[in-house]
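Encoded as structure tokens, here's the structure I'll be asking about.
A protein chain is absent from this complex, but the other protein chains hold their places.
A, B and C label the chains in the order they appear, each numbered from 1.
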Amino acid sequence: MTAGIYGLLGAALTGLGLYGVLVRTEPLLRILAFNLLGGGVFLVLGAIAQRGAGAGFAADPVPQAIILTGIVVAFAATTIAVALVLRLAARKDGA
Amino acid sequence: MSSLLGVAAFAVLLTLVLGLLRVLRGPAAADRIAAAQLLGTAGIAALLLWGAAADSATHADLALTLAVLAPFATIAMVRKDPGA
Amino acid sequence: MSLLADAFTVICVVAGVGFFAAGTAGLLRFPDTGSRLHALTKADHLGLGLIVLGLLPRAEALGGAFRLLAIWALVLLASAATGPLLARVAQRRDPSA
């Protein structure tokens, strides 16, 4: 049941994040919304991992490993996005 | 005993969620970040209590990670721009 | 002996939770940033300290107790360093306080 609650939270965050990415106009807020979207997807995956607990594990380790990889890759993508936004801002100033 | 620790963890978590109101209301940026730092400490306390209730050492490691990284958001906020 | 240790744990944890509640109340109710910071740094870290103290008798080994104390020390160090910084920012933004 715990997994169900967090899975629903993940679904809600996915919808909210996607809405923010599409509707907000400030680049930094779009990046934040994109991270909310990512967090939602990870939570859905995590809920599935927890439901798949078995063989003596608290949760299915394969989705867990995928979430770990996903968090790090999402962070790398965020840093590139932030660097791009800062560069855009600096360019507009210079032009 | 462990159920009592669980209740204590819940109480700390409740203060954490109430503290969110200050993060959401502000008004100054310093208020928000200070409240976020309090949330960090409350989260550490809740994790320690959960860990003691469940006899899990990993919860304490998680609390340790949070404790090491706790000051970073605050420092990032108070750093002035070198030019300004 | 174990009953005594349990009583110690209960008293300390309950007191610690009380400090957390007081800190949060101060954070929500105090009128300006400065006093809110005061509520936060005092009550909050005393609260964590009491909880750490209460959990010490339950630590499984010396390592566990050391880890608990290290967590508290780290939080104290962090708050000692960031408290003045935050207060300076609050004063710069709000000279009336």
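Everything that follows uses one rule, which is that contacts are C-beta pairs under 8 Å (C-beta built on N, C-alpha and C of every residue); 3 or more make two chains touch, one makes a residue touch a chain.
The rule we apply is simple: contacts and distances are computed from a predicted model.
Colleague: Which choice in "Carbon monoxide dehydrogenase", "Sarcosine oxidase subunit beta", "MnhB domain-containing protein" or "Germination protein, Ger(X)C family" gives the name that UniProt lists for the one chain left out?
Modeller: The chain we cannot see is, by its UniProt record, "MnhB domain-containing protein".
Colleague: So which shown chains sit in contact with the chain we cannot see?
Modeller: Contacts of the omitted chain with visible chains: A, B, C.
Colleague: Provide the residue numbers of chain B that touch the chain removed from this figure.
Modeller: 9-10, 13-14, 16-17, 20, 23-24, 26, 29, 32-33, 35-36, 39-40, 43, 46-47, 50, 56-59, 61-62, 64-66, 68-69, 71-73, 75-82, 84
Colleague: By the contact definition given up top, give the residues of chain C that touch the hidden chain.
Modeller: 70, 74, 77-78, 80-85
Colleague: On chain A, what residues meet the omitted chain?
Modeller: Output for chain A: 1-20, 22-29, 31-33, 35-36, 39-40, 42-44, 46-62, 64-69, 71-73, 75-80, 82-90, 92-93.
The working rule: only the chains that are shown with their structure count from here on.
Colleague: With centres defined as the mean C-alpha position, give me the chain B-chain C separation in Å.
Modeller: Result: the chain centres lie 10 Å from each other.
Colleague: Between chain A and chain B, tell me the centre distance in angstrom, where each centre is the average of that chain's C-alpha atoms.
Modeller: For chain A versus chain B, the centre distance works out to 21 Å.
Colleague: Send over the residues of chain C in touch with two or more other chains.
Modeller: If we look for residues of chain C contacting two or more partner chains, we find none.
Colleague: In their complex, what parts of chain B are in touch with chain C?
Modeller: Residue list for chain B touching chain C: 1, 4-5, 8, 11-12, 15-16, 18-19, 21-22, 28-31, 33-35, 37-38, 41-42, 44-45, 48-49, 52, 55, 57, 60-61, 63-64, 67-68, 70-71, 74-75, 77-78.
Colleague: Which stretch or stretches of chain C touch chain B in the complex?
Modeller: So the residues of chain C in touch with chain B come to 6, 9-10, 13-14, 16-17, 20-21, 23-24, 27-28, 33, 36-37, 40, 44-45, 47-48, 51-52, 55, 58, 60, 64, 67-68, 70-71, 74-75, 78-79, 81-82, 85-86, 88-90, 93-94.
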